[in-house]
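Okay, so here's the structure we're looking at.
Yeah, one chain of the complex is gone here, protein chain that is, but the others are all in their spots.
As written, the chains take the letters A and B, and residue 1 is the first residue of each chain.
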Amino acid sequence: MSTSDTAAPEARVPAWRRLAKDPQAVAAFAVLFVIFTLGLLAPLVTGHGPNESDLSAVNAPVGSPGHPLGADESGRDILARLLHSARTAAVSALIGTGVALAIGVTAGLVGGYFGRRVRFATEWLFNLVMTFPGVLLLIVLMPLTGGDYRATMLIFGVLLAPGLYRIVRNLVLGVKHELYVDAARVAGLGDARILRRHVLSVVRGPVIIAAAFMLGSSIAVQSGLAFLGVGSLEIPSFGAMISSGFRNLYIAPAQFLWPSLALGLTTASFVLLGNALRDALEGTGPKPLKIGSGQRVAVAPEDGDGEGALLEVRGLAIAYPAPNGSLKTVVEDVSLTVEKGQVLGLVGESGSGKTQTAFATLGVLPAEAVVTGGSIRFEGRELVGLDDHALSRLRGKEIAYIPQEPMSNLDPSYRVGAQLVEGVRAALPVSAREARQRVLALLERVGIADPKRCFDSYPHQISGGMAQRVLIAGAVASRPKLLIADEPTTALDVTVQAEILDLLRDLQSELGMAVLLVTHNFGVVADLCDRIAVMREGAIVESGDVRDVFREPRHPYTRMLLDSILDGSAVREDRPAAERSLT
Amino acid sequence: MSLLEVADLRVAFPGRGFRAAPVEVLHGVSLDVAEGETLGLVGESGSGKTTIGRAVLGLVAPASGSIRFDGRETTGLTRRARRGLAKDVQVVFQDPYTSLNPSLAVGDILSEPLIVQGAKTTEARSRVRSLLDQVGLPAGAAERLPREFSGGQRQRIAIARALATDPRLIVCDEPVSALDLSTQALVLDLLVDIQERTGVAYLFVSHDLAVIRRISHRVTVLYRGDLVETGPAAEVTSSPRHAYTRRLLLASPVADPEEQARRREARRRLTESSLEERVI
């Protein structure tokens, strides 16, 4: 039960420890550590200066005495240049990323947190920066920077800032409307304190990730510019070395190899480190779904098509894979029967598995879910183990569905009418014209005052109640034998709920449909249902005729639920303190 | 004199898009809450009930009207002056999942309002222990993160935070509507219990008449930014005078098939007689 005070403490592994266990992160970090430490210790590792040329060593091969990696076209020691280039790379990365962080994060916090006017200003400024192709601007401004790569990287940092600005601003805009920020304001915290305490903690992760990528791209850009010959020739850098190696490609290919390897390894390590950081700080992110392959089933379907009820679910079990690889059961042993034209209410609290049962019947469980046992028979035909193609011929035609949240269940990019017509044509062999007529008639039937206008509206142009009517119209379009309604009124206002319940009741008797109504609201069950099944923690604890169960619940859990209902009897009777003290 | 007096409150939000005209969501609402009293605010979406709560908390600036707490005007206060009020006016929000910062330990969440009021760390720590005890959570909860708790437990944490500074008024914005049925009753009982012990007043916002009836001494009904009626809870929720309240009452289904059938009939008659257009 959700009220139990013994919450299972979730294993709390700090992000850095998860990172330390990720071989990709460890390898990338080790490579970077080695490269930059050697760069820092360059004078100790090699006796040569980066620009010290030894004419006797021009194009010396690898392994020459005194030049372990050889020397270049001017007789400069390649190892020494490589190590000093690592220094240049480190400085470039730090300047570029540092400037980007300072500008981007500050502007993002300010632009996201304060009012619209400040945001318009920052937005405009950063759009301006983003309008110009970055590398080109660095080139155009070359006379201004005087060829100093540090000045160039400073400007590059400014050019990187808009990317960070957008990340931070969007996060802050999201956090700003979180209730915990409101609560902090009510508690009297000042803006600076709210930003520090509540906002920065949210922004931190994504900023660290972005910074890792920026370190890599700063180095790549600096190398590219040095390759072109921008800036002082005195500064050793991977790009300058690649350029000189490129010129000497036919004479001494190894000269090209070393700096390319170093540059490739460095930038690749930053990218891989960034990816590993993302996994550690934000989780691996949603996995792709396998669309159109049917539900995963780990049970041999029962043989034979028996006669029987319209819908007969026996011993249904559904599980989800847990992070440790085992399966976690969410529905354990569900058996229920819906006769033709009957309305069954499936009731339970959140997490009881009622929606999972409904999805399994429709064959639309999420791709990770596995049906681990039981059978679902519709008109005697086994549905467990059917592929998506076979199921999709039943769906929309024989079995239909009404969702809970009306708005998110309509595609925002298509007009309401077009979506309904598409559904009708998928389920029934009718022409586009016929489908349109049918949809217009349905819209009128579900109580929409101006069906033509609704037909031509986009989902964001209609109200929640109207959207739910549209979805009902879509569900009953093909006169299904079974309607599965998942909390169809929970997202609606009470007065709208009453009207939708009326509509469902009328349609049910008019079409003679059976309905499987999933809800947590006993009032809705009392209003609409013939039978009731009560679910708790993945299993049905009690089922029976609605009147019987309401009057005489047998299972203690049902009794507890019915007792928790706040009814007309529960009026507060004690008087407020102020009045009592007066009397 | 009442603890909270709201008079002719109007609130408008900026319209969508650049230079669009502001949209008024409250058209002059007046109400008051006495010391130790619960005033229930009930209405449907778009009624402005949440906006009233947010205006009282200073999260929304009124276009006009006055909000007086303990005789003192609170609209147009500076941030600094508002901070003085923070000790006396607190809040419990609807969604226990987003009203607690997921990256702060419960102890830090609870001591936040205390530290703003200038409490020392050791004082705050012992206060946190007693707060957790008041809402029925173990003392060890202080070191844990919000995500380690269930919805009902999180709402208890939010209530503890609201109680931290010994406030005289708590604005409760749909505090139980995100909770399961069995948890709802427990949290409402806790709120009543706290009121009995501390004499705090509640401005209790909800869309659910049954919840409102259980917790309120008096009830105010709102419809599209206007006050419909105010009165003692028992009266308003069982024999309402206004047609809208009647409709609201009859629309919420009861968990009794026979009684619900009767209500349905009564509602049908009401809609037919009052030729009002549908709400949708």
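The criterion applied here is as follows: a residue touches a chain if its C-beta (ideal position, glycine included) is under 8 Å from a C-beta of that chain, and two chains touch if they have at least 3 such contacts.
Going forward, contacts and distances are computed from a predicted model.
Only one chain is not pictured, and the protein name UniProt records for it, out of "Heme exporter protein C", "Spermidine/putrescine import ATP-binding protein PotA", "Cytochrome c oxidase subunit 3" or "Peptide/nickel transport system permease protein", is "Peptide/nickel transport system permease protein". Shown chains touched by the undisplayed chain in the intact complex: A. Among A:Val158, A:Ala400 or A:Val534, the one in contact with the hidden chain is A:Ala400. Of the candidate positions A:Pro23, A:Gly283 or A:Pro412, contact with the hidden chain is made by A:Pro412. Within the whole complex, the absent chain has one touching residue among A:Leu44, A:Leu144, A:Ala192 or A:Ala322, and that is A:Leu144.
When the missing chain is restored to the complex, the residue among A:Val62, A:Val271 or A:Leu327 that touches it is A:Val271. Among A:Ser392, A:Thr490 or A:Ser564, only A:Ser392 touches the chain left out of the display. Subunit A residues in contact with the hidden partner, per the touch definition given at the top, are 127-128, 130-137, 139-144, 220, 223-224, 227-228, 230, 239, 242, 246, 249, 256, 260, 263-264, 267-268, 271-272, 275, 285-292, 359, 362, 364, 366-367, 388, 392-397, 399-401, 403, 405, 408-414, 419, 422-423, 426-427, 458, 460, 471, 474-475.
Note that only the chains that are shown with their structure count from here on.
Chain geometry summary: the mean Cα position of subunit A and that of subunit B are 31 Å apart. Across the interface of their complex, subunit B is touched by residues 1-5, 7-10, 12, 116, 178-180, 182-191, 197-198, 201-202, 349-350, 447, 463, 465-466, 469, 493-499, 501-502, 520-527, 546-547, 550, 560-562, 564-568, 570-572, 574-580 of subunit A. If you check the complex, the residues on subunit B that touch subunit A are 3, 14, 34-38, 44-45, 54, 57-59, 79, 82-83, 85-87, 89-91, 93-95, 98-101, 103-104, 109, 112-113, 116-117, 136-138, 144-145, 147-153, 158, 161, 165, 179-186, 188, 192, 195-196, 199, 201, 207-211, 213-217, 233-234, 237-238, 247-248, 250-260, 264, 267, 278-280.
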